[in-house]
Structure formats: C-alpha cells, structure tokens
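Data first, discussion second: the structure below is written as structure tokens.
Moving on, here comes subunit A:
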Amino acid sequence: MQAQWAVLKRDLLLGWRGLSDTIAGISFFVMIIALVPLAVGPDTATLTVIAPAILWIAALLATLPQMERLFARDDAEGGLDHLLMIPAPLPLTVLTKIAAAWLLIGLPLTLTAPLLGMMLALPLAGMAMVMLALAIGTFGLLMLGMIAAALVLGARRGGVLIAILVLPLAMPILIFGVATSQAAMLGENAMPPFQFLLAVVLLLLAITPWATAMSLRHAAE
Partner candidate 1 sequence: MFDYLANPARFQRIANVIRPLAWLIFIITLLPGLYYAFFNSPADYQQGETVRIMYIHVPSAWMALMGYVLMALMALFYLVWKHPLADIAARSMALPGAAFAFITLVTGSLWGAPMWGTWWVWDARLTSMLILLFLYIGYMVLVDSFDREDRGSKAGAVLLLVGVINIPIIKFSVDWWNTLHQGASVIRVGGPLIDASMLIPLLLMAAAAKWWFIAITLIRMRTLMGERRLQSRLASRREGGAHD
Partner candidate 2 sequence: MTEFLQMGGYAAFIWPSWGLAVLVLLGVTVSSLRHGRRIQKELEQSELKPEQKKEQS
C-alpha cells in the first residue's frame, strides 16, 4: 500500500510539475467543442441534438494524446525497471498509475463538461448523469490507453499507433457513454445504457492491469 502511495504521489507530482499537459489537454477538449458550432452553425436546436455525441468524441480525442505519455516518462528515466522492482504486484501498480492519470486528465475533463454543455445548448437537468458517465468513461478510456501505451514502448511510432489500437476498442465506451448522456438530457431513463457502460468499464478493469503488466515485463526484457 505504501508503495502504491509513493507511485501515486510521484505521478501526481510529475503531473503537477508538468501541469501544462493537463492544461493543453483541456484546451484541446474545449477547442474541439468550439469548432463544432463554427462548422455546423449556431442553430441551438441542432446543437442540442448532437451535443452529447460531440462531448464524448471530444473527450475521446482529448485523452488520446495523453496516453502516449503514460509510460514514456518512466521509460526515458530508466524508471520502468524501477516500476517493475516495486515490492507490490505489478498489476496493482498499473492500477495506481491509471488512477493518477485519471486525476490528471479524466477528472478535469469531467469538471469542464458542464460549461461546454452550456455552450452547446444542453439542458442542465441531466448534467449530473452526464458527468458521472464521463468520469467512468474516461477511466475506461485511460485503461485502454494504459494497455496501448505499454504495448508501444520501444516502438518506432508512438502517437498514431496508440490511436489505431485504442479507437476500435473504445467503441463500446463511446456508444454507451453517448446513449447515457442523450437519455439523461432528454429526461429519459438513462439507467440501461449506463449499466452497460459500467459493465464494460468493470470488464476492462478485470483485464487491463494484467495485460499492461505483461506488456511492461516484455518491454523491460
């Protein structure tokens, strides 16, 4: 447990020092959303209809560039070996790193969402549900990102490769996340898609730590 604290603190500290990463990620998120009315037109009725979809696609795109950095720092400083030597099960350490990454990017995205929702003329009524879905969804996306980041360690290409690996696997999160948000907006029952979203993320939780740990060991060989 102590070791996990150390990993979490270290990652958060590094994230805090490199706060520009988070700021850049959020700015990217906001800019994607600002582009939509400029492209589609300022018609409020249209925007309301597509807003949940835009919110989720923007969240997906905004987390992608962060994924490359998840292990890059460890790798560059020889910290990968350090990570492997932590006297705790490696999957647990991976989970801690996902939590740190979520605090650094998932949480800020979730917190900015209501503001952007207002810009897209979303009714505020269902916003709590949207935020909950985004919080869980970004956690799932970061888990996928963790696997992909561990897989591409030492590869000749990084960023695009991660996108190619993550995006097809992210489809269920996108589908159920958007469906939950839409239902919440319209005041309908958002529970069925939300439960599916939860199920998908829980399943990822069961796979990711081990798949990532395995790839990390391969990368360190």
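A word on the picks: all candidates are chains of the complex that A comes from, given by their letters.
What we mean here is this: a residue touches a chain if its C-beta (ideal position, glycine included) is under 8 Å from a C-beta of that chain, and two chains touch if they have at least 3 such contacts; residues count from 1.
Owing to the predicted nature of the structure, the values given are computational and were not obtained by experimental measurement.
Participant: By the touch definition at the top, subunit A has one partner among 1 or 2 in this complex. Which number?
Facilitator: Result: candidate 1 touches subunit A.
Participant: Mind listing the subunit A positions that touch candidate 1 in their complex?
Facilitator: These residues of subunit A touch candidate 1: 147, 151-152, 154-157, 161, 164-165, 167-169, 171-172, 175-176, 179, 196, 200, 203, 207, 211, 214-215, 218-219.
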